[in-house]
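Apart from one protein chain that is not included, each protein chain of the complex appears where it belongs.
Residue numbering begins at 1 within each chain, and the chains themselves are lettered A, B and C in the order written.
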């Protein structure tokens, strides 16, 4: 598994951080996540741009994912250059320096029973 | 990120607007959504056609998505040329004037604990 | 939208009909669904084969989907040549006579709050 796998550019058209949570732990706090697998032998530099309905995009948010490592990045945690607003529709584009695989997951615990969604992001290069 | 990204034609085979909601806010009302990301530099004109089990298709429903903007369109809100019936199975095809990325999401709050589903739409051109 | 769209062969690796339901209506009964969109001008003949962990495949289950129509087929309803067992892991392969788009959805209402999942099926031809 030493050959790089995946794509370098991915899009997630859905994005929304629920305003509230019924859980009190980090684990059960409502969150929106981009899971990034770097199964290759080289560290990945990842830049995420966030798109909105009615304002200019935010970012890039910059992260690194080590070789043969995964990171499940929560949009809730993004701070630099600015936080991602809650209760607001958004989309994102992820650009990596080496091929990675990106999957989108949301945990929504606004009501006293959590809900989940997940889908692969959409790859924009082969 | 100035090059257009995505595809111009997308299909969503699943479609269903639940008849009821336990939430009273817009945020927690049951809804069926097509999230459309236009990460390119040109405004997108988007036409959505809705297919049914036992009648001719409805639409096109016409929208615009600005350059470097996203819109999360709720089928519940469609009115022109006709509303999309609730409690009825449907599918949709989305055709855009420039490349976009489309993701399908449903929030179902019929029961007092919401449920979510999401998946990328299926791209029909490269 | 008169050109045929989609693929002729699709696979769904996940499959499971929950044994129970908390809902009493058809709408809220636990179900496993293959949503099939035929946006083309020709009626589709669809054959579904169901694969199991420890026995030979069942089927084919045969359906038609009219031109410019969608059908959301519930595995729960399949009877010919045999019912699909509940509480049993399965997978399915869908072969259509013309290009279609297939999406997989489950509604699980075993507990008094329903859960949903959905994903595009995996296309096996271009």
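The rule is short, and it goes like this: a contact is a pair of C-beta atoms (placed from the backbone, for glycine too) under 8 Å apart; a residue touches a chain by one contact, two chains touch by 3 or more.
Keep in mind it's a predicted model, so treat the numbers as computed, not measured.
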item: Visible chains that the absent chain touches, using the contact criterion stated earlier; value: A, B, C
item: Selected from C:29, C:97 or C:111 as touching the chain missing from the view; value: C:111
item: Selected residue (touches chain absent from view) among A:17, A:44 or A:114; value: A:114
item: Chain not shown, touching residues in subunit C; value: 9, 11-16, 19, 49, 51-54, 56-57, 87, 89-91, 93, 95, 104, 106, 108, 110-113, 115-122, 124
item: Subunit B, residues in touch with the chain not shown (by the definition above); value: 113, 115, 119
item: Residues of subunit A in contact with the chain not shown; value: 1, 5-6, 27-28, 33, 35-37, 39, 68-72, 100-103, 105, 107, 109, 112-120, 123
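Note that only the chains that are shown with their structure count from here on.
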item: Repeat of the A-B interface, chosen from B-C or A-C (over half of contact pairs identical by residue number); value: B-C
item: Separation of mean Cα positions, subunit C and subunit B [Å, integer]; value: 21
item: Where subunit A touches two or more other chains at once, by residue number; value: 113, 115, 119
